[in-house]
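Before I ask anything, let me first share the structure, which is written out below as structure tokens.
A single protein chain has been removed from this complex, and every other one stays in its place.
In this document, chain identifiers A, B and C correspond to the written order of the chains, with residue numbering beginning at 1 in each.
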Amino acid sequence: MAREIEYPLIALNFKVYLEAVGEKAVKLAKIAEEVSKEYGVCVMVAPPQIDLARVVQEVEIPIFAQHVDPYKPGSHTGSVIAEDVKAAGALGSIVNHSEHRLRLADIGMVLERLRKNGLMSLLCTDTVETTKAGAALGPDILAIEPPELIGTGIPVSKAKPEVVTGAVEAVKKINPAVHVLCGAGISAGDDVAKAIELGTEGVLLASAYVKAKDPKAVLSEMAEAALKSWEKRGD
Amino acid sequence: MAREIEYPLIALNFKVYLEAVGEKAVKLAKIAEEVSKEYGVCVMVAPPQIDLARVVQEVEIPIFAQHVDPYKPGSHTGSVIAEDVKAAGALGSIVNHSEHRLRLADIGMVLERLRKNGLMSLLCTDTVETTKAGAALGPDILAIEPPELIGTGIPVSKAKPEVVTGAVEAVKKINPAVHVLCGAGISAGDDVAKAIELGTEGVLLASAYVKAKDPKAVLSEMAEAALKSWEKRGD
Amino acid sequence: MAREIEYPLIALNFKVYLEAVGEKAVKLAKIAEEVSKEYGVCVMVAPPQIDLARVVQEVEIPIFAQHVDPYKPGSHTGSVIAEDVKAAGALGSIVNHSEHRLRLADIGMVLERLRKNGLMSLLCTDTVETTKAGAALGPDILAIEPPELIGTGIPVSKAKPEVVTGAVEAVKKINPAVHVLCGAGISAGDDVAKAIELGTEGVLLASAYVKAKDPKAVLSEMAEAALKSWEKRGD
Partner (left out) sequence: MAREIEYPLIALNFKVYLEAVGEKAVKLAKIAEEVSKEYGVCVMVAPPQIDLARVVQEVEIPIFAQHVDPYKPGSHTGSVIAEDVKAAGALGSIVNHSEHRLRLADIGMVLERLRKNGLMSLLCTDTVETTKAGAALGPDILAIEPPELIGTGIPVSKAKPEVVTGAVEAVKKINPAVHVLCGAGISAGDDVAKAIELGTEGVLLASAYVKAKDPKAVLSEMAEAALKSWEKRGD
């Protein structure tokens, strides 16, 4: 597993939940590492920006920043630039999450800044239309997340399967090199299985893992479901 | 000419230059109407938001808003919604101008709001990459404008012809129904001719018209050049 | 009454409710004018930005813009500048409404732009703390509106009287020249009376008027209550 992204991929966004701040970010990342090794499934984690460097130092799975600003190094107080994410040892960054939307021109700039620093990009989009636009921009990974389902526990893969398949088809047509995940409401192994059946290569989730009573159990169930569903698809 | 958009198109953005505020917006729009009739070339004007309705009442050429917010009617103090732009009698709106950049998700929403209200969209982009994304979103018209040239008098059609042709090709490939203009630094007939030679269907400009000593002379020269260049191309 | 602001003041924000777009903005403003004349109470209206100029032309009460951008005339596509609000004949502008929050530095700039153009300012704030800051900036009028009550029908004057009196006291201490209104949830004559009893010089409201089945009846009740309460206070 180590640091590379492989598919199926389970991507865990820690946001800035109290359960994921400071030492707790390290702890949650270590659980993800354990599950990843146990099941042989790639698990990526995106800890809070402040905890990025220390999580990288303590776990051996792919670590992403949650956001990068569209700036070159310079006079940008309070910003996070690709150069610093790279220096911290992260593998890439989430871009344009529904809780941190970027202007189109800035997404173009962020993707360029990430590429120039040898970092991967996971671009979030909200509709089939913006997924087309996102695919055209050429990120490494794209996650379609209808924002109205985020944090609800109603899985996009079940509530809006047509959005997921629509996104998968749109990406295949416009830029087949882009890997597609789906997110929003993913909370159990079943949701992950369904997401992969619909043609995605994995899922992006947050609260179902971070706020779980037993994060290890939740993630293990998802890892198992991802593997089974992936084998069935035979990619 | 009347209210419809035809090509080649000369699109005039009045911004909020002092030369284009209040009664002066009407005056500048009337000059544009005269030139449009004289040369049989379509000229669209986008007056300041506050002056939109009165310009529509006084001239018979296509009028666009300069910006529309990504909202349905409701609790959005100080915003401009598509329903109101429609009620004012405008034909459409500029979207995502470099001086009013929108988030990708909001561009998706604005285009949807415009369509639902029977309004046209003129989407601005800044690079070949974001032009691809923009084309995928399906606006009626797309204007590529490298922001570093806006207001400089250095015409994009001469300084960065590869950006213009790159945009034209990208749009043809991704969404050939979209009409392509170019903008930034367009200040003379020559720049317009060159823009059309490069494959665009017209230009978007602002200061060269609004701040001209003799706006009628400037626009007449552009209209003439546009026609000649268009005929040569034989579209 | 005419165009000047007098106290007690009932300020009506039309937002961009469908009930207040285009011709309907004029109609709602005319009802406000009628009630204002009938009761001899000052009623100010802030129509959608697009309808500002035409409302000014058709009614003889104070008209405010809903928002002004922190710019001098120039290259600012899709913005609304003080010069154009002035040219439209408006008396002033709402600033920093909870649905259009501004950065502190930009509030400073907007107030300066309004002053330089001979326009009044009605600055919105959300807490006693930001009211202190707002008073220090010296707007003509300040409206305290706890955002969590906006549009709820739960009147700030009853639900959070301590916020209203806290704001009134803070302003008196820091800048007694500033007139204080309160808003959020104001929906009946009673709420207006209570607001004035708490020391304000009037109210700012939106949906209770704009979305009323009988706007004239609602506003008349408020005007009557405002007058009675004002006389009782003996200012």
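For the reader, a short list of remarks on this structure follows.
The working rule: a contact is a pair of C-beta atoms (placed from the backbone, for glycine too) under 8 Å apart; a residue touches a chain by one contact, two chains touch by 3 or more.
Quick caveat: nothing in here was measured; it's all calculated off a predicted structure.
For the chain that is not shown, the touched chains among those present are A, C, taking the whole complex. Contact with the omitted chain, checked across C:R54, C:K132 or C:H179, is made by C:K132. Interface note: of C:E60, C:D106, C:E169 or C:E197, the residue touching the hidden chain in the full complex is C:D106.
Annotation: of A:I10, A:C42 or A:V85, A:V85 touches the absent chain (contact as defined above). Annotation for subunit C: contacts to the undisplayed chain at residues 96, 98, 101-108, 111-112, 125-127, 129-130, 132-138, 147, 174.
Interface residues of subunit A with the unshown chain, by the touch rule above, are 13, 15-18, 21-23, 46, 48-54, 65-67, 71, 73-81, 83-85, 87-88, 94, 97-100, 150-151, 206-207.
Please note the rule applied: only the chains that are shown with their structure count from here on.
In terms of which chains touch, the assembly is arranged as an unbranched chain of neighbours. Highest inter-chain contact count (C-beta pairs) belongs to B-C.
Here the spacing of subunit A and subunit B, counted between their Cα centres, is 37 Å. Counting only residues that touch two or more partner chains, subunit B has 98.
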